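Every protein chain except one is present and positioned as in the full complex.
Chain lettering (A, B, C, D and E) follows the sequence in which the chains are written, and residue indices restart at 1 in each chain.
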């Protein structure tokens, strides 16, 4: 396997030829002056850029699809301050030729640091039953490997590798702080924060493009998590029914409103606070991602169809 | 314990004195010509009527509350074609003095006949896995005893003893018929019909007044049923994941829309048809109950606040 | 006029040249290796397929539009298990050259059998006034010819020839069955089922593409049907006002909710049940059509924008 | 029959005894210092006031109901600037003892003047067909007698005798003015304005309390009007279909939105303008009525539940 | 003026006679065994309790209204673990007899401590313009006196004296914490938090019962605050337009959605985060208040009509 060169490092290779495997996220046959050319967008975990195939574009167009990984030999060039590739050769790449993890975007934060933070929160849960439950879940190595990698969404907020971990740690951070402000059961709230989106491990498939699994679409991450927690709690002899009931309610109610596919309306203060902290993190990161994706000179972001507005890039 | 006399049989006892235990569903201290009197509404499973306490009303008013069962000695009389009681004595009744089942309204239909119909549908499910699952559930005697008694709602449709069984048999009847009209998997649809509201066994407490349990409010019958089915399926070695997935989806989606507290939107034809048949039975029986409760001379029912309309008593 | 060859029969003609008239439902000028080519989609009542014009594509592109019928001479070929046409000649076809009925899709079911079923339901309506009204409508040959052909929708469910008849028979079938389960007036319910969508005869024009008529858009099929029934009832001396009132209400309320363009909310049990059965058939057939249109290997259908979901192809 | 004394004239009769028949709109048994007393609200077309029965209140309470007309003998008195009655005798009044028209509130405006205005608008409709249609309707004396009396609503705006005429003239006044501002067909718009609420003649019964008729609830005034206009147009040989279509659309669309029980959405400029002028008059008069009903010293009206707000009494 | 005895201290005075002025929040004439009695609810800033007038109840009933302050002489007694008053004398109290501040409930937290916290946040705003603006507002003694006292709502959350200060400090606490998590302009966010509800100073009148002012209803606290900030900023020479624009936007958008009477949708990350933190505090405190108001033995709170649910008292 070739050593992978990050797209974000191409800026130091202008004029050089590179060879490597990259994910195709868009492909378009365009009309050039005399002939067709092919414009593709290549992505790896460090960023994305445009690449141009000037020869045999029509034929090459049929060799691969969006979502495939291709092996490219190309010259790096700098056109109007944009790094691009002029492609000499490109073909469908076999799975043996690359490491899938290189092609999806991932959290800016170090997953190991975040994992440590997560276990720090687990340690802070003093209720013996809740602590036992959390350990039985997060110390399951197979599951944790999936949890560590998972995104928190297909689009909108945290839609990248480690996004679920990042979001979970953020919500736990918020919930811990907030538990000092309102008369909540801190152990319960923290546990809910740590587990609330666990079902997303089963809801998304992520290699290389994030999409819903069948069970994700037909059952959904709230019920998947509820079901999973019930199973884990059953394995702990004597797990108190009242605690499990409260925990299940927090999971099932964390979307806050039926219209947002919440299974229940929040009916405990802990469930309400969890929902509000989850929402605070999801919305803030979602908008922060849109702002970060805007060119430096922009005054407004792209239009956010989901929320029906543009965002203004505060510059004061 | 006294032998219970049904309220519906009082019409044959006009002028006689009766003694028995009845559920108080309403109580009001009213102004009489010279003094206060107490008007209470008594109910048993056969019907309800008004009873009047003319003496010591203020004192007696404090002896029991709505929702209590009282022991009454009273004379039956007929006032303007309405059977009433003039109460001589009334006091709070001890649980040992009566059989709770006498005081709640129940389905017009014979539960044993309906149970037989239910098992008839079970027999029609030919898929070996689904049949095994249904048997493991309905042949659990303890559970079935609860299922047999349970209501299907607190208010609106089938809000009486055996209501859940009656509704389940109706939905199965509709689904079986409809499976001849559309390209559905008949085994799956029938199983979904038989199990869709099973979670209500845990959602309501029914003695003597129907109300939500704690777990009913905090978790809800869709998730309770989903959870229960997962547990039962796990006990059947080799139960196919794809079948379980389809069944869970039907349970979780049978309310049809998020706004109606559906956990999922119906995404299979079976889930959609189950939702529509469930809705057809619930709505039709709900309105039929309102029409049946109207006096014979009425042209319109009481106002249905939930659906924002009166219903017209068709008379042609 | 040439004898029409059904598109569904092309699979037996691979390698042969055919000549015939077909409806163009899509047309796109595409970039080929060296030149433009034209890809069109042709349809008749038996199915549809892709056809390719490789020569003079730009010029030929201007000769006809989507929605036109063209006369084609082409070779049938089989490309990756898909039957296609390589077009040698194609031109706009004159109305004298073909029979319009060949180009629209139609119900899988035999219209004569369905018509018989319809009259069977008419016979079951025992109320003399309702029976007379039904006969005065369905025995009007001119009207019945239109009714027999009409689609039940422009898109979504039953959007094909005889679709209105198919839907009407289905709703009547459901209503007849359901009238055994709830305390409805069976004669009234059946009559409502048979007449509820009659106004669609005037709401759509269907040759060759289904679209709304002016009166369809400006008045709508509920009011058109109401108006029509009033006229027909007036011609029957002594037609009871109460019956007409109930029938009008069923027609005007069968969409169930104001948001779905219902003129009234269902305020009788018959109107409610009719609405629910209508909805059951429309939704089930709509989804069944989407499932049937999916390739055999698909796991999910196309996205259903109207209902905001994908459907899963149940395979158990 | 006694000569009726208007409630609005009682202020000149303080200290005198009066006898007359009045409509009871509210009745309440209250606790007095030593005994119960009965407080009733009496109404005639000129206004309403409170009346008190101090003796035998419990017995008299049973003699009549809200909605009945009673015959009262009472002394007029002035208590804290409020005219009241101290009742000496009161009993249910027979229909022969009074003229029903005296008991309902009516428009402040002279119906004959308004009728003349209405016919003035009819004369301004120059299109021969529309003019003929309007004459065939408004010159039908029996119908016009009903139209002249009818209210335009049960509650909210114009909920009094001649209210329909008053509203119709207002909407026509607005539409005539507006037809000078926008490119509408003035004849069509004026005709729509004059006929748009005609169906209310059949939708309400008004003696003595305004309520819905059976046909009003089950069919509604939009469809009733549509149906009526179709019948009238059919009687005019050669009435152009296109004109009738436009007129029907205006009637069916004048509520503007499906959520407000409009049969159609306005799809012509005339239908849209009619809807907006209808709405302007209904809303403005509804709020003006609320303001007029407030005591002179009030700063805010009663809470308007329908529109979820208080109104401020502008005083500048 | 008598020295005021707090209602919360009555428990130490059982059997003693007290005299003092208290606010009447409810009043009801009830039927006693032989006679009417008057049950009133008295409130001061420390709590509320029931008081009974057993003699001359009907006459005394007319002497004052709900919302009045009365002077009471009464004996404290303890009935079934509830502290009550048996009233000997009660009359309307003149404003000179009491200090209004004693009669309204107030925050549990010390206003001076909270004021210090508020100024602590002001000090943390490093941007010179924003700091100047905050000082020009909060150092205005007259305004600050009002701000210190004001409630943050009429009902729901923080509906008590100092509630606005308490809510403001909480939102600032949240915003400061959150500014460490997301890429916001901390100075701007903190300033928005401190000023967002300032308009409520003018929106409510609070003595003794919290209600809307005329300008509160007709203009609203968002516009009042916007207007106030513009005026204050104009007085600071050179105040940058871009900063004012961002600040105004935060104020005008902090309700988050048009349906919740937000003037704007949040279109900057700071405006969004402010909205979410405001919401987090308002909702959490609102529910915490409902839970705190429930008896210790309760399992569920009263029904929350605004949010359509009961809340469960977590007890684990």
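Definition applied: a residue touches a chain if its C-beta (ideal position, glycine included) is under 8 Å from a C-beta of that chain, and two chains touch if they have at least 3 such contacts.
Just so it is clear, the structure is predicted and the values come from calculations on it, not from any experiment.
> Determine which of the presented chains are touched by the chain that is not presented, and list them.
Looking at the entire complex, the absent chain's contacts are A, C, D, E.
> For the chain that's not shown, point to the residue among C:36, C:109, C:132 or C:154 touching it.
With C:36, C:109, C:132 or C:154 as choices, the missing chain is touched by C:36.
> Which candidate, D:90, D:137, D:218 or D:273, sits in contact with the chain we can't see?
For the chain that is not drawn, the touching residue is D:273.
> Can you list where subunit D touches the absent chain?
127, 170, 173-174, 177-178, 181-183, 185, 188, 240, 242-243, 246, 249, 265, 267-270, 272-273, 276-277, 279-281, 283-285, 287-288, 291-292, 307-312, 314-316
> For subunit C, which residues reach the chain that was dropped from this view?
29, 36, 58-59, 214, 217-218
> Using the document's contact rule, name the residues of subunit A that touch the chain not shown here.
That gives, for subunit A, the contact residues 31-33, 299-300, 310, 312.
To be clear about the criterion, only the chains that are shown with their structure count from here on.
> Both subunit A and subunit E are touched by which chains?
Neighbours common to subunit A and subunit E are B.
> Quick one: how many steps at least from subunit B to subunit E, stepping chain to touching chain?
1
> Among the other chains, which touch subunit B and subunit C together?
Output, common partners of subunit B and subunit C: A, D.
> Quick one: point me to the chain whose Cα centre is farthest from that of subunit D.
For subunit D, the chain whose C-alpha mean is farthest off is A.
> Could you tell me which of B-C, B-D or B-E has an interface matching A-E, in the sense that over half of the contact pairs are shared by residue number?
B-C
> Between copies subunit B and subunit D, are the contact residues mostly the same numbers or mostly different, with half as the line?
different
> Taking each chain's centre as the mean of its CA atoms, how far is subunit A from subunit B in angstrom?
46
> If you average the CA atoms of subunit A and of subunit C, how far apart do the two points sit, in angstrom?
Comparing mean C-alpha positions, subunit C is 44 Å from subunit A.
> Would you pick out the residues of subunit A that each touch at least 2 other chains?
Subunit A, residues with two or more chain partners: 214, 217-218, 246, 249, 267-268.
> If each protein chain is taken as a node and each touching pair as an edge, is the resulting graph a line, ring, star, complete or other?
other
> Could you run through all the chain pairs that touch each other?
Here the touching chain pairs work out to A-B, A-C, A-E, B-C, B-D, B-E, C-D, D-E.
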